[in-house]
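Showing chain A:
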Amino acid sequence: MTEFSGLLTATVFLPTAGALAILLFVGGDRNIRWFAAAVALADLVLSLWLFATFDRADSAGRFQFIDRFPWIPGETLNASYFLGVDGLSAPLVALTGLLGLCAVFASWHITHRIKEYFFWLLLLQTAVMGVFTSLDLLLFFLFWELELVPMFMLIAIWGTGRKEYSAMKFLIFTFLGSAFMLVAIVAVYLTPGVGTFDMTLLSTPGAMLGPAGLLLPLGALFWLFLVAFAVKLPTWPLHTWLPDAHTDAPTAASVMLAGVLLKMGGYGILRINVGMFPGQTEKFAWVLVVLGVISVLYGAVVTLRQTDLKRLIAFSSVSHMGLVMLGVGSVGVSQGALTITGLSGAAMQLFTHGTITGLLFLSVGLVYEKAHTRYIPDLGGLAGRMPLVAIAFLIAGLASLGLPGLSGFVSELLVFLGAFRAYPLMTALAVLSIILAAGYVLWMIERSFFGQSRERFAEITDASPVEAAPLVLLAVTIVGIGVYPSLLTDLFEIGLEPMVAILNGGG
Partner candidate 1 sequence: MLVVDIVFWILSVVAIGAALGVVLVKDLFRAALLLVVVFISAAGFFVLLSAEFLAVVQVLIYAGAIAILIIFAVMLTRDVQQGNLPNRIQIPAVMLSALLLAALVWTATQTPWGLVQEGSQPVVDLVQTTAVSIVEDDSLRAVGLESPEEQQAIRQAGLADLLINDFVLPFEAVSVLLLAAVIGALALVRPRNQ
Partner candidate 2 sequence: MSLHDLYVISPYAGMAAVAILIILLDLVVPRKGLLPVAAVAGLLAPLILSLVQLNDLVDGTDLLADVVPASVLVGTLSVDRFALFFNFLVLAATALVIISSTDYVKRMQQFRGEYYGLILFSATGMMLLAAATELITIYISLELTTLPLAALAALLMTARSTEAGMKFLIVGALSSAVMLYGMALVFGFTGSTTLEGIAASVAAPGQQNVPFGSYAVLVGLVLILVGFGFKISSVPFQMWVPDVYEGAPTPVVAFLSVASKAAAFAILLRVLFTGFFDVSLEWAGLIAILAAASMTVGNLAAIGQSNIKRLLGYSTIAQAGYILVGVAAGITGAASGLDLPEYADIGPNSVLFYLASYTAANLTVFIAVIAVGNHLGSDRIDDYAGLVRRSPFLAGALTLGLVALIGVPPTSLFIAKLYIFTAAVDSGLAWLAILGVINSVVSAYYYAKIIRIMFLQPAAYQEAIPIPATSGLALSLSGVALLWIGIAPGYLLKMAEVASVALAG
Partner candidate 3 sequence: MSLENMMIVAAALFAIGLYGALARRNVLVVLMSIELMFNAVNLTLVAMAKYVAPAGLAEDVVQNIGSVLTGQVFAVFIIAVAAAEIALGLGIVFAMYRSSGAIDLSDATQLRN
């Protein structure tokens, strides 16, 4: 029952330790920044180490780097501290490490209440890492909720515009979603014959069908979980918190929000909905697909109308996260065996969208910081003034519209390929989104970076080395994954293969 290698615990809690150290020991704006960067870098190194040393051999265990000991022992709430990564979560942990570092760099200009700022930022990282690595439902939920407060603070204090309204909206929506999840977790636990929060046990076929029957119908559990994740993802029509939160959040928070927080929703769907309720996922796949397609198209169409750069990117996230739903919906394949394609695409989409929106938000952050506006009609001709930012933005934008050679393409392709086998017509509709995506991305680039450069932007300078570092980091990742996607897909497939096997066996 008790296993402890410590690496994962270190990865998860290193940022918290750093946060506390900043709060208590580190003084001076400069020191705080560099200390936070060092912590984030160390965490990135740890997460990459996990990623790199994850044993991909068939003989290796599904979950690795396990840290486990009883947390709340006893019969009434039998929970443990149980961390571990598999092929699905290892890349997401690495992503979190990567974006965590980028977020720190993106916060370099923060001077307002800097101590608190980095405290919350690092705490947020722990929460997200925890979500991706928890293998105990209760612990999972704990980390899931833990993320709320730091994000709320980051938006509400360091945001812009209607920041408080947006922060509140974010809080209430997510909280409402997790409320559903809590009920589901409790119901799962209480199902006669279950009595455990262990996600690895719950993922074995039939684990939820105790001898004495169900407490709640499996379908109800499935939907309770799904609602929580759909809010986070977000899926139409639960998405309305997202544009506000993104628009008003500070750059680093937007990066983390779009880059990893949304991924928690997708991860939850894959890990819990697909992993624990394979039968229900198959049964309701059509609903997922319908929701996914609506999100994809609706998000893209509404994106076209946006005039605020960040709001635009935010809505594009709605569209892109719809693809995750679509990819998961691929399990509804009616003839022939299910292949891993769609699920793998959904998982890839989580990673690639994380890097892409991360880069988009970083670039927009720089634009806003220097040009003091994000209103697209006021912008223009920035490519001449800040070529580096323009290139970064271009790369991210092109990746976002699914250009091959960049990471977005691979995930979109896999999602489409997988989903087409299950629901050809709906998928074909979703494919139309690549036109819409091209439309808004190129329009955005045209209006803000191209065109004649304006008088009032004459003094604008390009990104400084510190500002450019995260841009380069993410751009390299985007291109790298685009050129050599197997690096990730292989790992995701290791993680997803058991689920597919169950789906095929039970279907």
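Picked so that all candidates are chains of the complex that A comes from, given by their letters.
Here, a residue touches a chain if its C-beta (ideal position, glycine included) is under 8 Å from a C-beta of that chain, and two chains touch if they have at least 3 such contacts; residues count from 1.
In this text, all values refer to a predicted model and were calculated from it rather than measured experimentally.
Asker: Would you mind pointing out which option among 1, 2 or 3 touches chain A in this complex?
Answerer: 2
Asker: Provide the residue numbers of chain A that touch candidate 2 in the complex, in ascending order.
Answerer: For this pair, the touching residues of chain A are 70-77, 113, 116, 138, 141-143, 145-146, 148-149, 152-153, 156-157, 163-164, 167-168, 171-172, 175-176, 179-180, 182-183, 186-187, 189-190, 215-216.
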